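Below you will find the structure I want to go over with you.
The complex appears here without one of its protein chains, the remainder shown in place.
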Amino acid sequence: MPSVPVMLLFQTTDIPRILPEILLTVLALLVLGSDIFEHWANDEEAQRERIYSSASLTVIGLGLIFLITLLQSGYIYKLPPEANSTTLPLNFFINVLRNLQSGGPASGHTLLGAFANDDLTMIARLIFLGAAFLTTLLTVDFRPTNAPGEFYTLLLFSTLGMCLMAASTEFILAFLAIELTSIPLYVLAGYFQKQTKTAAEAGMKYLLFGATSSAVLLYGISLVYGFTANALPKAENVNDLTQFARIAQIAMGNGGNSSLLTLGMIFIIAGIGYKVAVVPFHSWSPDVYQGATAPITAFISTASKAAGFVLLYRVLTEAFPSLVGSASLALTTNFGGWTSLLALIAFLTLIWGNLAALPQTNTKRLLAYSSIAHAGFLLMGIIAWATIQPAYRTMGISSLLYYLIVYVATNIGAFGALGVVSLAVGGDDIEDLNGLAQRNLGLAVLLAVFILSLAGIPPLAGFFAKFYIFMAAWQADATWLVIVGVATTIISLYYYLCLLKAIFILQPSSSEPVKIPFSMGLTLVISVILVFLLGIYPNVILPIVDKVQVTAGL
Amino acid sequence: MEIVVQILFMLISALIIIAALMVVSVKNIIHAALWLFTSFFAVGALYLLLEAEFVAVIQVLVYVGAVSILVLFAIMLTRHVTGEGQNQLYSRWWLGLILALTLFGAIIVPTVFKQKWNIPAPTVVTEPQNAEPVVAGVADIGKAFMREYLLPFEVASLVLLVALIGAIVVVFEERTERRVILTLAESWALRQKESAKVDQ
Partner (left out) sequence: MIEAVPLEWILTVAAALFCIGLFGALSRRNAVGILMGIELMLNAINLNLVAFWRYLSPLSSTGPVFSLLIITIAAAEAAVGLAMVIAVYRAWQTVNLDTVDALKG
């Protein structure tokens, strides 16, 4: 039995590297356990108390983990490397911080070959933790009455799954992370609300589509495993056949032109494509978005989609750099490889997402199609990898991350504002928005800001994000896709303006004012600040997202 | 010897395919579930033939033992859906058929016809006592779980916990909404009480 290299064993020094994940697990178990000590009763007051205590534990915990991760990342303050004098009273804290930051982003080092701890993971973690924090604030007033402890536990485990998804550099861990993300979301999508009929339907559809897509993804992974195992000498006892870097290495050695590898890659793109809802694989998302409660819809449409995109980026660039192809329409270049495939998918997604949104009458369904269209824009950030200059590739991933951050903030805000309306009015059709400006001007203005940011109107964050991602795609010779993107953006203005017309011009059916519950208001305010800040002063985030190292490709 | 293995393989795979076809085509959903167990069992037999004993045992334990029973429970708890007499397929089932057949072609061409597999020559074991093992055994799998695959192993345990919580949350009924199912003794006592009432 040959001895195992030290890198393949779990070390004590690895603990800071997965600290956010460990803390999330502990918090989830704590929330689950603490619910037992609450007063269980059927009357309104006791139930509300139970929800508040579970929710506040979750919010405080998530906030702490967010802060710890932010400190660990070193994006706001990085300790100088040399040791400080030991006499300072602050020494204890400095040591704690130093130990924390020893697990900070370090490219090139992966835990057990399966878990990368680089800047991409760090930024993605912050996105997911922030999204979970805002979602939790939104849920309090929706009253997941059946079982609040379980509700927030599932939410936290789903967040944990997303962090693992963004970090995994190996297919087995990636698959398990996808399942850890999805299974709680299947349950959350339905079973915590009153109108159980549509809820049950949404949960069931989500699960069936998700399970089928997982099977497709797994078949692709098994083919890729066959490819790598085939290329190796038989007598070797190696357990790294599913690692992205290893696959890329073997594919390079083979000239990267194996139909087996290509087929496996297509299956994998299809499987992840389901999770991020791009067009041939989108049919579940309008139903699920409409059937789930607004906060959960916000979570599914933002965090889960962001995790899918980060994973897609990692898989394609780290495992299949040899199959990159070209996104350009010019016949001189080779049309083939995953950038061509993604360009095709992005084209279909942009067209179909925006056109299908036009006739919708349900606001959540409309935003579902709008979020499908946004997936088309997000794909452009990955397509930017088609260029050979590393600088432009870096621009691709940093524009993707910037778009994701803006999209998460905006969409959570939009679904949150719609949630406030549906709580007060009791429905989520466009008609229910009629005359919102007369019933609550503040809420109307907030919702308008989010909608305008989704549409990409200049001073807001959505405009800059779109502009940046168009620039990245332009550099990658996907000029035609940029033109399609601009054209569909103009189409999308129509349905966004329809929403604004309902809010500001049409007459309300009743003049009763709409009240904003405190915690939901807090979420809306945080989101709107982010939307303005990132739009007017993008330099807050840009230096951070630019840090993501692009692995040396071809 | 070779021909025996080949015939054995043919029989098992024929059973797998026929059982799977029955699963997707029979009208009675309980029959479909029973064919599903047959298919699971035959796949387990194929694992044994492939010298993956541990996977075979787990296949029988988890699929045949647990998943099948779960499926039967679900079918029995959702009565009136055994579907005798009514069509079990969508009216557009041929679309699914075309898609599946196309996919079959798309998979078969690269894996079977185009790919050249480097199969090593079978190693002839001369001294069974101190020969190197040809196949990774249960011990190797266990070690791999504790070394390279430590993280997936831990995450799998979390997935199981989540599934447990999720399944309970989904089927949990509020106490006020819960149907009362009497035990035998309770129903007997109730009947006694009612007959006593009638007597009076």
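Labels for the chains are A and B, by order of writing; each one numbers its residues from 1.
Keep in mind that, in the parts below, contacts are C-beta pairs under 8 Å (C-beta built on N, C-alpha and C of every residue); 3 or more make two chains touch, one makes a residue touch a chain.
Owing to the predicted nature of the structure, the values given are computational and were not obtained by experimental measurement.
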| item | value |
| --- | --- |
| Residue, one of A:Ser102, A:Asn230, A:Gln249 or A:Gln438, that touches the chain absent here | A:Asn230 |
| In chain B, positions touching the absent partner | 1-3, 5-6, 9, 13, 16-17, 20-21, 23-24, 29, 32-33, 36, 39-40, 43, 46-47, 49-52, 54-55, 58-59, 62-63, 66-67, 70-71, 73-75, 77-78, 80-81, 83, 87-90, 92-93, 95-97, 99-101, 103-104, 107-108, 111-112, 117-119, 122, 133-136, 140-141, 143-145, 149, 152-153, 156, 159-160, 162-164, 166-168, 170-171 |
| Residues of chain A in contact with the chain not shown | 172, 175-176, 179, 183, 186-187, 190-191, 196-205, 207-208, 211-212, 214-216, 218-219, 222-223, 225-226, 229-230, 232, 234-239, 241-242, 286-287, 290-291, 356, 359-362, 365 |
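Quick note on the criterion: only the chains that are shown with their structure count from here on.
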| item | value |
| --- | --- |
| Gap in Å, rounded to a whole number, between the CA centres of chain B and chain A | 32 |
| Chain B contact footprint on chain A (complex, rising order) | 4, 8-10, 25, 32, 42, 111-115, 146-147, 150-151, 153-154, 157, 160, 164, 172-173, 176-177, 179-180, 183-184, 186-187, 190-191, 203, 219, 223, 226, 230, 234-235, 237, 239-240, 258-260, 262-263 |
| Chain A contact footprint on chain B (complex, rising order) | 106-107, 109-111, 114-115, 117-118, 120, 136, 140, 144, 147-152, 155-156, 158-159, 161-163, 165-166, 168-170, 172, 174-176 |
